[in-house]
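Structure first, commentary second.
Only a single protein chain was left out; the remaining protein chains are all shown in position.
A and B are the chain letters, set down in written order, and residue numbers restart from 1 in every chain.
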Amino acid sequence: MNAASGQFGLLLAAVLFCLGMVGVLVRRNVIFILLSIEIMLNAAGLAFVTAGALWRQPDGQVMFIFILAMAAAEVSLGLAIVVRLFYRFKTVDVDAAARMRG
Amino acid sequence: MLEGLWLIPILPLAGFLVLAVAGSSLSQRAVAMIGAGSVGVSAALASVLALSFIVSPPLGRAYSQTLWTWLEVAGLKPEIAFYLDPLALIMVAVVTVVGFLIHLYALEYMRGDEGYSRFFAYMNLFIASMLILVLADNLLLLYLGWEGVGLCSYLLIGFWYRDPANGYAARKAFIVTRVGDVALIIGIFFLYTHLGNIQIQELLRLAVQEWPAGSSMATVAALLLLGGAVGKSAQLPLQTWLPDAMAGPTPVSALIHAATMVTAGVYLIARMNPLFSLAPAAQLAVAGIGAATLLLAGCSALVQRDLKRVLAYSTISQIGYMFLALGTGAWTAAIFHFLAHAFFKALLFLCAGAVMLSLHHERDIFKMGGLRKQLPLVFWAFLIGAASLSAVPYVTGGFYSKEAILLEVWQSPLGGPWLWTAAMVGTFLTSLYAFRMVFLVFFGPVKEKASAKPSPYIAWPLIILAVLALGCGFLATPGIEGGPSLFKRFLAAALPTQNAGFHGEVLPLIIASLFSLGGILTAYLFFLRIPRVGDSLARNPAGSILNRLWFAGWGFDSLYNFVFVRPVLWFALANSKDFTDLFFRGIERASAWSHVALSGTQSGKVRWYAAVLAFGTVVMVALAVFL
Partner (left out) sequence: MDTFLYMAGGLAVLSTVLVIASTSAVPALLYFIVSLLSNALIFYLFGAPFAAVLEVIIYAGAIMVLFIFVMMMLNLGSEAKRQERGWLQPRGWIGPVLLAAVLLGEIFFVLYRQDLPGGVAGVVGAKQVGMALFGPYFIAVELASLLLLAGLVGACHLAGKASEGEEKGEKRP
């Protein structure tokens, strides 16, 4: 693999990351927010793997595996919270939980 | 023996400290013992000291005691030092003895009042400050005492502070005397700047040495000191505070506004008499102010309804007599009148208090009447006081003092026929209003029954003061028969005698006696015999205008309100929105705005928080990348 494809990979990761950020900031549906977070994590993983491939080391993939594990834990907890949110407010609007009581 | 001089002011001061700190937790008996006891011991000490002074006078007839150096800066070195000469001794004796009698009276008068310990604390502080004032060796210490008595006057006038009118009267008293105090301190600065010394005796010696008679420096200094005296002694034009100061309890009126504080001005001028002798223009001013005041106040006293206000105007008038005497160089006569006045005015106030107490705090004399039979002791005491005030010939002490003044005014080169006439008319007015009070309150039909007889604490001070008021005339012998009186000889070391005294001129004496007795007769006619004439006089147009004018103290209050008070208040209000204020309001508004802005960031919306995070990240990355 040459430097050009390395650059391409990192560039792609940057673009995907920014797209994911836009999604987090724009969407009001909590599912979509979580999805956008996943997009961002995936982009980060792509960056790591690209870097590892550039140096032909396994470190990149190792970091990717950890990111994967973290994403899995985070998704399970996040979705559990989404379910509770839905039961409580009967909506998936994230702004429904904007006020504290009392 | 004289080494105990310092104890005399210290004892009441200690009494004040104890009562101020622990007064509220002491029993009423303990407060009474400390409050009256400290002044009593002081009075006893003063008597012993006086005896020792008279029997074996110290060298130069003056005793000086330095306690410590107050401060020392750039050549100014005032000390806490006391100077005892005959003048100071008289003042000390009056302050302590009369003060003690009034304290005894107040034990009964203020009994049951919730501020009992506070009252005696303030009274003790007052006695201590007054003693410091009269014993002061240098002008700065005198000013300390001066301010102290002003403070206590404020505290005691506004003693019943829950009524805002009392607070207003106290504020008025303080502010008006403040005007005088400013003149005094400027005078002290002036004297120190030009003569370089602040110790009184030294200062006077330097003044006589450096400044020729009639010099403008001496005149300026004397006029400034006169300004201070005028404020404290409630003379024209600063006399408006004293009638309103009657809002305070009667013992306060008796002590502060009759016997002692208001005579501080008289003491100041008497003490600084060499300076005044150097400035005839200032002396003329003193005499003029005295004469004008005694007439104005006499007229006002004639139409008042409140018993204490009559006495207040009477005090202003009598101090006018003292100023008149000082202005014509009759130093000794002025002090003698002070002595007599202290006795009979305190007596009159205490009797008024006893009357008010037994009539459940009724103060309007037109609602009183016929108390002669119900309160015999008070009646006789009041009669003696009023007679002394009116200078009834030969029997009363007031006669001798007033005669001495009238004589000096007639004889002195600084006096003159106008001043003498004013003094004579004043005598007539004095006996008129004094006996108006007597006849309206004690004679005539009974309008309200007196409730209780006065207790021993009230009775004994009245008796003692009555005796003193009658007996102090004894000090004037053998003055009337020729030659300097005992009193004059006693004070000779402190106050120079300009005239040799009475030379056997009987005519002025007789005229004066006629005026005074005439006043009594007129009062009898107008208020007892044919009151209809008096009423119709008051009702006809000219009479009613005069009535209202005199009732309002010749309109000085309204004048000052219009000229001084309203503009200052307007200015203060207009100035409350100036640019300094803008700065502070700006701070207030900025913090309110930032509160709103910052609390807006706590919207609770997740996406907003995420956006802020993202923005922060972008900024951080930019910083990391570009810097």
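Criterion: a contact is a pair of C-beta atoms (placed from the backbone, for glycine too) under 8 Å apart; a residue touches a chain by one contact, two chains touch by 3 or more.
A quick note: this is a predicted structure, and the numbers were derived from the prediction, not measured.
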{"item": "Touch criterion as defined above, residue of B:189, B:583 or B:615 at the omitted chain", "value": "B:615"}
{"item": "Hidden partner chain, residues of chain A it touches", "value": "1-12, 14-23, 25-29, 31-32, 34-36, 38-39, 42, 45-46, 49-50, 52-62, 64-66, 68-77, 79-84, 86-90, 92-93, 101"}
{"item": "For chain B, residues in touch with the removed chain", "value": "611, 614-615, 617-618, 621-622, 625"}
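Convention: only the chains that are shown with their structure count from here on.
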{"item": "Length of the line joining the C-alpha centres of chain A and chain B, rounded to whole Å", "value": "89"}
{"item": "Chain B residues touching chain A - in the complex, by the definition given at the top", "value": "603-607, 610-611, 614"}
{"item": "Touching residues (chain side chain A, partner chain B) in the complex", "value": "21, 24-28, 33, 94-95, 97-100"}
